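Missing here is one protein chain; the remaining ones are kept as they sit in the complex.
Chain nomenclature is as follows: A, B, C, D and E, assigned in order of appearance, with residue numbering initiated at 1 for each chain independently.
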């Protein structure tokens, strides 16, 4: 299983940083089947922190992420 | 898969420490689909220990966590 | 995903050791959804060995554990 | 669990690179059961980025991939 | 998530070796929910090889194991 790296030069890490800076709304699909939609507040080695529509702060463990879709890409 | 790090300067680790200090009630969503709600007692490299509503001490393996939502953020 | 550490000074490892010494009955929730209830016989880096109600010796891989609840905490 | 390596000489990494260069449409089966179909845009250590049929940019975590089938192999 | 170690002095590794030597019939519960019953032929760092009732040779990845129960313990 992938041992995620937190190297800020990696495209995957930069893509999340881009979402933070541009305040994009993204959707996370989790291993549990849950969909988490919101804006990314921060990321670190272990987690990505998301503010959802109710302004709840959800700390998502990276180990649980299946994929991320930036919604703004299709709407903008 | 993310190899979680237990570095107390990481935002994700500090966020859990904040929940411990401020005795916030949080909700954990696990890979099994279970929801564990309670106050965090301690965390270490492997686990987060939670006291649930029945004052049961539940030792949650970090490998099983999908996300955490601090309830107090929305209620307070 | 968390790379579990087997450091006997960690609270999570000590908690399991406490259950062994005090012969507490504990419940493990596994990633499969299974519940394993019994007394812990030993733990090592990979596994926790449990004697269930039928005195069967079940070797649980730590990678499969979602949480552990010590039953004696609530009953005692 | 496999700790994925990102060594560009590995057949598995080269196969994904081949899909990028030749703009092949591939199908990913994820641990969640999801099927993601599209063209691969880039890969790094953690993720594979796919453009699906709606031209949405989906960042798939490698930890969540069960298998990949290059559709063009059978259709071309 | 536990990074399994293959150290032949570990109780969990020795327990499997004991099953091999004594030709015990064991049951493996896998993350998929599958039950694999049979005798263990060999183990290495990645896998445990089992002969099931049909004398089929099943190579089980350790990453997929939830627990093992040695049947002979209760029957003998």
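General remarks:
Everything below uses one rule, namely that a contact is a pair of C-beta atoms (placed from the backbone, for glycine too) under 8 Å apart; a residue touches a chain by one contact, two chains touch by 3 or more.
Small disclaimer: the values here were computed from a predicted structure and weren't measured.
One chain of the complex is left out; on subunit D, the residues touching it are 1-5, 7, 10-13, 15, 29-31, 33, 62-63, 65-70, 73-74.
Where subunit E meets the chain that is not shown, the touching residues are 1-4, 30-32, 34, 36, 42, 44-47, 49, 54-64.
The definition used in the following text is that only the chains that are shown with their structure count from here on.
By the residue-number overlap criterion, the interface of subunit A with subunit B counts as different, with under half of its numbers used by both chains.
We define each chain's centre as the mean of its Cα atoms; on that basis subunit B and subunit E are separated by 33 Å. Spacing of subunit A relative to subunit E, judged by their CA centroids, is 38 angstrom.
Multi-chain contact residues of subunit D, defined as those touching 2 or more other chains: 1-2, 63.
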